[in-house]
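Structure below; questions to follow.
A single protein chain has been omitted from the complex, and every remaining protein chain is retained in its original position.
Letters A and B mark the chains as written, and numbering starts fresh at 1 in each.
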Amino acid sequence: MRPSRLLGPLAVLAALTSVAVAGENSVKIGVLTDLTSFASTAMGPGSVLAGQLAVEHFGGKVLGKPVELISADMQSKPDLAVQIARRWYEAENVDLIVDVPASAAAISIQAMATEKDKLFMATVAATPVLTLKGCSPNAVHWVNNTSSLARSPVSALMADGAKTWFLIMPDYQIGKDLVAEATPFIEQLGGKVLDVVYFPTGTGDFTQYLLRAQASGADVIGAGAIGLDLSNLMKQAVEFNILPSSKQRLAAFVLNLSDVHAVGLQTMQGVYVMQEYYWDRNDLMRAFGKAFFARFNRMPNFTHSSNYSAITAYLKTVQDIGTDDPKKVVARMKEVGAPRWGEQVKVRADGRVLFSADLYRVKAPSESKEPWDYLKPVAAIPIDKMFPPADPGQCSLVR
Amino acid sequence: MGDGRTKLTLAILGIIVILIAPHLFYPLFLVKVICFALFACAFKLAMGTAGLLSFGHAAFFGGGAYVAAHVAKVWGFPFELAVLAGAASAALLGLAFGVISIRRHGIYFAMITLALAQLVYFVALQAPFTHSEDGIQGVPRGYLFGLVDLSGTYAMYYTSAGIFLIGFLIIVRIIHSPFGKILDAIREDPARALSLGYDIDRFRLLAFVLSAALSGLAGATKTIAFQFASLTDVHWATSGDVILMALLGGIGTTFGPVVGAIVIVSLDEFLADSGLPIQPIIGTIFVLCILLFRNGVVGTLERWLKHSAPKQAEGLTA
Partner (left out) sequence: MTMSLPVLSGQLLVGLINGSFYAILSLGLSIIFGLLGIVNLTQGAFYMVGAFFAWMLLQWLGIGYWGALILAPLGVAAIGVILELVLIRRIYRLDHSYGLLLTFGLLLIIQGSFVYIFGTAGQPYPIPDELRGGYNLGFMFLPKYRVWVVVVALGLCFATWYSIERTWLGRTLRAATEKPALTRAFGINVPRLVTVGFGLGVGLSGLAGVLAAPIYAVSPLMGADIIIVVFAVVVIGGMGSILGSIVSGVSLGLLEGLTKVVYPQASSSVIFVMMILVLLVKPTGLFGWEK
């Protein structure tokens, strides 16, 4: 964790002097996350720990230089994030920034990375803009975006016979993006979206939307609710006998393991969700999960693991090409791919990292053998079903 | 309200600080401080001078921010016009708010402004041009008067400082003008002011609109400096923040809101690396302020320095 907390403010004070440190004595990685506010459980201290583990497991050094990891709290305020990122890039020699839970901040910081010739790896933000209008030769989109989040449950469930969908989405850009991505994909696969309902975020009561979903008779209720909203939605779905149901399934588009832990298997059982990382999926993921658990007492979310794998890939690539020049690192990843959980995954020209994932179903309490044994894999989702093709009209990096 | 010479000394000191600060502190952080300082001073005009406790000032700050961002990015307005557009749209919004709510007083007025600001937030959420939580990105800084390239950090900083000084001077002028004196009177004893023949609603409305315009100016400047506008700018937490800043510094004083802004923005920045829970800390400071330093940091300082009979900031609102 952090050394003495008193050093923090003093260090920042010293750091605020814009006397730039001459030369590169170390490789500096900044985890810019929400430590104390709304996104702190999904990201937060777990993200920082994941970063620390990545550095430790890599050996703490690259190209003979020490790797330094710092973190800061953006408190869910995008302009605070942008301010800190700018300071990091301009005055504190930070080479790589990861995390950044707010999409507004992520888009801004990615542009800043281009401007300052630094590196940004989007490890938690899901906005598709990062590989469209906002694409950059100084960044890769490491984590799922709304395209893959929308497509994965759709392709897997429709392959399993589901045809009709009822979508309950947050009245936020991410909700609109999910709908925009899912709807044509559903229709392309021969299905139909019966209705879409947008709810204001922070809603406590989803009962009315759930009743409508039930009345519609749709095969799948697609819920874009995130975090607390999803917890409430599930609680009420169970309370009103809408789920579990033999006729309807619920697919969550965005779900963190910590959400399942918070609500409990009794309520969440049966929910379908794609996870790009699950601690029990394979040996490498299990090793990270156990190491994370040993220090944090919780299993990592896919967001945490995303930071881990991204930083690991970064360090490995830097080692590989003998330089930490951001454009060269990104070019290298686009050229030969990036190491990710034991595989070499392709990185597209627009910065989109391509990987396959699994569709999981949340276990019933009786099926869970140990703490955090929450998910059961039900289907593999191939890469071509996860990501749509790159869009040269929106991103000039795509030829 | 203070010795003239002291004020002049302070002002000169202030200008020196503004000139050398970017060499000591990170400039973009200072720009944020400046913009919020202007916002807090604008708020003081409404609450401290006219006695209008508004819980929805973020609507003007954020509204100005969104408009400035949009006209700069999509319509290609040069910097000074974008910023003015932000201020003007905030003024219009302030007029709308004011016309609806000015007849109400005290808590009722605060509630209406809160409700109206929530509606503005809703509009910001739904309107296509704001892009919801993605925000308006890539706002160009452009050139000041077609001459000064604002993409440089120092240029942007000094321009913001200039805007702040202009706004601040306008506020100071208003406070010390006959108009300002009448506002004081209306705040402290509305019935009396009414009996003296003043159309108190008209005066308060004007003060409110001016406050809104300057808040929009602050928001517009901040947005262009940071090059994006987001929902946070119109969120009620931002309304709460500016109230905090103004009260912490001293709502009855001229420099108080500036000090309050410096403290709050600095806390966010300095504590960011510490992992400490910032919201409870700010809340505690606020509570202590209300209980012990009701005149705020600057107000309390002023009283200690003068040792005169307390000029309490008692009747906040009519």
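Following the convention adopted for this analysis, a contact is a pair of C-beta atoms (placed from the backbone, for glycine too) under 8 Å apart; a residue touches a chain by one contact, two chains touch by 3 or more.
Note that the coordinates shown come from a computational prediction; the quantities given were computed from them, not determined experimentally.
The missing chain, though absent from the display, is touched by one residue of A:197, A:291, A:354 or A:397; that residue is A:197. The hidden chain makes contact, of the residues A:259, A:276 or A:350, with A:259. Only one of A:116, A:163 or A:235 touches the absent chain when the whole complex is considered: A:235. Mapped onto chain A, the interface with the missing chain covers residues 36-42, 44, 171, 195, 197-200, 202-205, 207-209, 211-212, 215, 227-228, 231-232, 235-236, 239-242, 258-259, 261-264, 266-267. Interface residues of chain B with the unshown chain, by the touch rule above, are 53, 100-101, 104, 106-108, 110-112, 114-116, 118-119, 122, 125-126, 236, 240, 243, 247, 277-284, 286-287, 289-291, 294, 314-317.
Note that in this section only the chains that are shown with their structure count from here on.
Centre-to-centre spacing of chain A and chain B amounts to 36 Å, using the average Cα coordinate of each chain. Against chain A, in their complex, chain B makes its touches with residues 22-29, 32, 125-126, 131-135, 137-138, 153, 222, 226-228, 230-233, 268-279. Put simply, chain A touches chain B in their complex at residues 2, 5, 8-9, 11-13, 16-18, 35-37, 45, 70-75, 77-80, 82-84, 86-87, 90-91, 102-105, 107-108, 111, 127, 129, 134, 171-174, 176.
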